[in-house]
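With one protein chain removed, the remaining protein chains of the complex are shown where they sit.
Right, chain A next:
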Amino acid sequence: MNKIIANADEAVRDVQDNQTLMVGGFGLCGIPENSISALVKKGVKGLTCISNNAGVDDFGLGLLLQHKQIKKMISSYVGENAEFERQLLSGELEVDLIPQGTLATRCMAAGYGMPAIFTPAGVGTEVAIGKEVRNFNGKDYLLEYAFEADFAFVKAWKGDAHGNLIFRSTSRNFNPLMAMGGKITIAEVEHLVPVGELDPDQIHTPGIYVHRIFQGSNYEKRIEQRTVRPRV
(Lines give C-alpha, C1' and ligand atoms only; values in the text may rest on other atoms or scores of the structure.)
Protein backbone atom coordinates (compact mmCIF):
# COMPACT_ATOMS: atom_id res chain seq x y z
CA MET A 1 0.00 0.00 0.00
CA ASN A 2 1.62 3.24 -1.10
CA LYS A 3 -0.44 6.40 -1.47
CA ILE A 4 2.53 8.72 -1.41
CA ILE A 5 2.76 11.24 -4.21
CA ALA A 6 5.62 13.60 -4.93
CA ASN A 7 4.15 17.01 -4.21
CA ALA A 8 1.17 19.35 -4.24
CA ASP A 9 1.19 19.80 -8.04
CA GLU A 10 0.71 16.07 -8.47
CA ALA A 11 -1.96 16.12 -5.78
CA VAL A 12 -4.16 18.57 -7.70
CA ARG A 13 -3.41 17.15 -11.17
CA ASP A 14 -6.97 16.07 -11.94
CA VAL A 15 -8.96 18.84 -10.27
CA GLN A 16 -11.28 20.27 -12.91
CA ASP A 17 -13.09 23.57 -13.31
CA ASN A 18 -16.48 23.76 -11.56
CA GLN A 19 -15.78 20.96 -9.09
CA THR A 20 -16.61 20.96 -5.38
CA LEU A 21 -13.77 20.89 -2.87
CA MET A 22 -13.70 20.47 0.89
CA VAL A 23 -10.85 22.44 2.40
CA GLY A 24 -9.84 21.74 6.01
CA GLY A 25 -8.86 24.23 8.69
CA PHE A 26 -10.39 26.72 11.10
CA GLY A 27 -9.36 30.27 10.33
CA LEU A 28 -5.76 29.85 9.18
CA CYS A 29 -5.17 27.00 11.64
CA GLY A 30 -4.61 23.63 10.02
CA ILE A 31 -5.21 24.72 6.42
CA PRO A 32 -3.68 22.72 3.53
CA GLU A 33 -1.29 25.50 2.53
CA ASN A 34 0.59 23.52 -0.12
CA SER A 35 -2.54 22.27 -1.89
CA ILE A 36 -4.09 25.75 -1.93
CA SER A 37 -0.94 27.15 -3.54
CA ALA A 38 -1.00 24.37 -6.13
CA LEU A 39 -4.66 25.10 -6.94
CA VAL A 40 -3.79 28.78 -7.44
CA LYS A 41 -0.93 27.76 -9.76
CA LYS A 42 -3.10 25.30 -11.69
CA GLY A 43 -5.66 28.06 -12.26
CA VAL A 44 -8.80 25.91 -12.00
CA LYS A 45 -11.90 28.09 -11.95
CA GLY A 46 -15.57 28.01 -10.95
CA LEU A 47 -14.82 26.08 -7.77
CA THR A 48 -17.30 25.48 -4.99
CA CYS A 49 -15.40 25.40 -1.71
CA ILE A 50 -16.75 23.92 1.50
CA SER A 51 -14.61 25.40 4.25
CA ASN A 52 -15.44 26.89 7.64
CA ASN A 53 -13.76 30.18 6.72
CA ALA A 54 -12.49 31.85 3.58
CA GLY A 55 -8.96 32.69 4.68
CA VAL A 56 -7.70 36.26 4.83
CA ASP A 57 -7.08 38.56 1.87
CA ASP A 58 -3.59 37.29 1.09
CA PHE A 59 -3.51 33.81 2.59
CA GLY A 60 -5.44 30.57 2.69
CA LEU A 61 -8.55 30.45 0.50
CA GLY A 62 -8.19 34.22 0.16
CA LEU A 63 -5.57 33.44 -2.49
CA LEU A 64 -8.11 31.51 -4.59
CA LEU A 65 -10.61 34.36 -4.13
CA GLN A 66 -8.03 36.91 -5.20
CA HIS A 67 -7.58 34.99 -8.47
CA LYS A 68 -11.38 34.70 -8.91
CA GLN A 69 -11.19 30.90 -8.91
CA ILE A 70 -14.08 30.40 -6.50
CA LYS A 71 -17.66 30.56 -7.71
CA LYS A 72 -19.32 29.59 -4.46
CA MET A 73 -18.30 29.36 -0.82
CA ILE A 74 -20.08 27.19 1.73
CA SER A 75 -18.87 28.47 5.12
CA SER A 76 -19.98 29.41 8.61
CA TYR A 77 -17.93 32.56 9.15
CA VAL A 78 -16.13 34.73 6.63
CA GLY A 79 -15.50 37.86 8.67
CA GLU A 80 -11.75 38.17 8.20
CA ASN A 81 -11.70 38.65 4.48
CA ALA A 82 -12.41 42.04 2.89
CA GLU A 83 -12.05 40.73 -0.69
CA PHE A 84 -14.65 38.09 0.12
CA GLU A 85 -17.10 40.71 1.36
CA ARG A 86 -16.47 42.83 -1.73
CA GLN A 87 -17.10 39.93 -4.16
CA LEU A 88 -20.19 38.92 -2.19
CA LEU A 89 -21.77 42.39 -2.12
CA SER A 90 -20.98 42.89 -5.82
CA GLY A 91 -22.61 39.58 -6.71
CA GLU A 92 -19.46 37.97 -8.17
CA LEU A 93 -19.47 35.30 -5.50
CA GLU A 94 -22.24 33.00 -4.30
CA VAL A 95 -22.24 32.23 -0.61
CA ASP A 96 -24.09 29.71 1.47
CA LEU A 97 -23.61 30.60 5.13
CA ILE A 98 -24.50 27.70 7.39
CA PRO A 99 -24.08 27.00 11.10
CA GLN A 100 -20.66 25.68 12.05
CA GLY A 101 -21.91 22.51 13.71
CA THR A 102 -24.14 21.80 10.72
CA LEU A 103 -21.14 22.25 8.42
CA ALA A 104 -19.02 19.85 10.48
CA THR A 105 -21.75 17.26 10.79
CA ARG A 106 -22.66 17.35 7.08
CA CYS A 107 -19.00 16.49 6.36
CA MET A 108 -19.10 13.75 8.98
CA ALA A 109 -22.34 12.32 7.58
CA ALA A 110 -20.67 11.97 4.17
CA GLY A 111 -17.85 9.99 5.77
CA TYR A 112 -20.26 7.82 7.75
CA GLY A 113 -22.35 6.95 4.71
CA MET A 114 -25.40 8.74 6.07
CA PRO A 115 -27.38 10.80 3.55
CA ALA A 116 -28.65 13.38 6.02
CA ILE A 117 -28.77 14.55 9.61
CA PHE A 118 -31.28 16.32 11.84
CA THR A 119 -30.11 19.34 13.79
CA PRO A 120 -31.91 22.04 15.79
CA ALA A 121 -29.41 24.70 14.64
CA GLY A 122 -31.20 27.33 12.58
CA VAL A 123 -34.79 26.34 13.41
CA GLY A 124 -36.97 29.45 13.13
CA THR A 125 -34.27 31.41 11.28
CA GLU A 126 -33.62 32.11 7.59
CA VAL A 127 -31.34 29.03 7.58
CA ALA A 128 -34.52 26.93 7.83
CA ILE A 129 -36.14 28.36 4.70
CA GLY A 130 -37.11 25.58 2.30
CA LYS A 131 -35.93 22.81 4.62
CA GLU A 132 -37.89 19.92 6.05
CA VAL A 133 -38.63 20.32 9.76
CA ARG A 134 -39.23 17.25 11.90
CA ASN A 135 -40.31 17.18 15.52
CA PHE A 136 -38.69 14.65 17.83
CA ASN A 137 -39.73 14.53 21.50
CA GLY A 138 -41.26 17.98 21.34
CA LYS A 139 -38.34 19.76 19.70
CA ASP A 140 -37.98 20.86 16.06
CA TYR A 141 -35.03 19.80 13.93
CA LEU A 142 -33.94 20.65 10.38
CA LEU A 143 -33.12 18.00 7.83
CA GLU A 144 -29.67 18.76 6.44
CA TYR A 145 -28.02 16.70 3.71
CA ALA A 146 -24.54 15.16 3.72
CA PHE A 147 -22.10 17.06 1.52
CA GLU A 148 -20.88 15.69 -1.76
CA ALA A 149 -17.39 16.83 -2.63
CA ASP A 150 -15.21 15.76 -5.57
CA PHE A 151 -12.05 16.35 -3.55
CA ALA A 152 -11.15 16.95 0.08
CA PHE A 153 -7.91 18.74 0.91
CA VAL A 154 -6.69 18.31 4.47
CA LYS A 155 -3.59 19.06 6.48
CA ALA A 156 -2.29 16.67 9.15
CA TRP A 157 0.68 16.66 11.49
CA LYS A 158 1.83 13.11 10.78
CA GLY A 159 0.90 10.53 8.20
CA ASP A 160 2.15 7.37 6.54
CA ALA A 161 2.03 5.65 3.14
CA HIS A 162 -1.26 3.95 4.07
CA GLY A 163 -2.85 7.38 4.51
CA ASN A 164 -3.22 7.10 8.27
CA LEU A 165 -3.32 10.57 9.80
CA ILE A 166 -2.67 12.20 13.16
CA PHE A 167 -3.55 15.83 13.73
CA ARG A 168 -1.96 18.21 16.18
CA SER A 169 -3.86 20.26 18.77
CA THR A 170 -6.68 22.49 17.54
CA SER A 171 -5.42 22.27 13.95
CA ARG A 172 -7.50 19.07 13.92
CA ASN A 173 -10.80 21.03 13.64
CA PHE A 174 -12.55 20.14 10.34
CA ASN A 175 -9.67 18.13 8.87
CA PRO A 176 -10.62 14.57 9.94
CA LEU A 177 -14.27 15.21 8.97
CA MET A 178 -13.39 16.47 5.52
CA ALA A 179 -10.84 13.67 5.11
CA MET A 180 -13.77 11.26 5.56
CA GLY A 181 -16.13 13.25 3.39
CA GLY A 182 -14.33 13.66 0.07
CA LYS A 183 -14.69 11.34 -2.91
CA ILE A 184 -10.95 11.75 -3.37
CA THR A 185 -9.09 12.84 -0.26
CA ILE A 186 -5.66 14.43 -0.44
CA ALA A 187 -3.65 14.85 2.73
CA GLU A 188 -0.57 16.97 3.11
CA VAL A 189 1.45 16.31 6.24
CA GLU A 190 4.22 17.99 8.17
CA HIS A 191 5.86 14.66 8.86
CA LEU A 192 5.54 11.74 6.48
CA VAL A 193 6.74 8.80 8.56
CA PRO A 194 7.54 5.16 7.73
CA VAL A 195 4.66 2.68 7.97
CA GLY A 196 4.63 1.19 11.45
CA GLU A 197 5.82 4.31 13.21
CA LEU A 198 2.34 5.62 14.03
CA ASP A 199 0.72 3.99 17.06
CA PRO A 200 -2.55 2.42 15.78
CA ASP A 201 -4.27 3.57 18.99
CA GLN A 202 -3.45 7.20 18.26
CA ILE A 203 -4.59 7.46 14.62
CA HIS A 204 -7.36 10.01 14.10
CA THR A 205 -8.13 9.24 10.44
CA PRO A 206 -7.70 5.65 9.22
CA GLY A 207 -5.98 5.48 5.84
CA ILE A 208 -9.00 3.96 4.09
CA TYR A 209 -10.39 7.50 3.76
CA VAL A 210 -7.21 8.95 2.26
CA HIS A 211 -6.28 8.49 -1.40
CA ARG A 212 -3.14 10.59 -1.77
CA ILE A 213 -0.62 11.79 0.76
CA PHE A 214 2.43 13.97 0.43
CA GLN A 215 5.14 15.59 2.49
CA GLY A 216 4.28 19.29 2.71
CA SER A 217 6.94 21.99 2.72
CA ASN A 218 7.56 25.61 3.68
CA TYR A 219 4.69 25.84 6.13
CA GLU A 220 3.98 29.42 7.05
CA LYS A 221 1.34 28.61 9.71
CA ARG A 222 0.23 32.18 9.97
CA ILE A 223 -1.37 33.36 13.22
CA GLU A 224 -4.51 35.52 12.84
CA GLN A 225 -4.76 36.91 16.36
CA ARG A 226 -1.48 36.81 18.23
CA THR A 227 -2.51 37.17 21.87
CA VAL A 228 -0.02 36.87 24.72
CA ARG A 229 0.15 37.53 28.46
CA PRO A 230 2.95 39.38 30.19
CA ARG A 231 5.57 37.42 32.10
CA VAL A 232 5.43 38.15 35.80
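Just so it is clear, a contact is a pair of C-beta atoms (placed from the backbone, for glycine too) under 8 Å apart; a residue touches a chain by one contact, two chains touch by 3 or more; residues count from 1.
We take it that contacts and distances are computed from a predicted model.
This figure omits one chain of the complex; the name its UniProt record holds, of "ABC transporter permease", "Isoquinoline 1-oxidoreductase alpha subunit", "Spermidine/putrescine transport system ATP-binding protein" or "3-oxoacid CoA-transferase subunit B", is "3-oxoacid CoA-transferase subunit B". Of A:12, A:39, A:65 or A:78, it is A:78 that touches the chain left out of the display.
The residue touching the chain not shown here, chosen from A:50, A:64 or A:107, is A:107.
The missing chain lies against chain A, touching residues 26-30, 52, 75-80, 85, 88-89, 95, 97-105, 107-108, 119-127, 157, 167-177, 204, 221-231.
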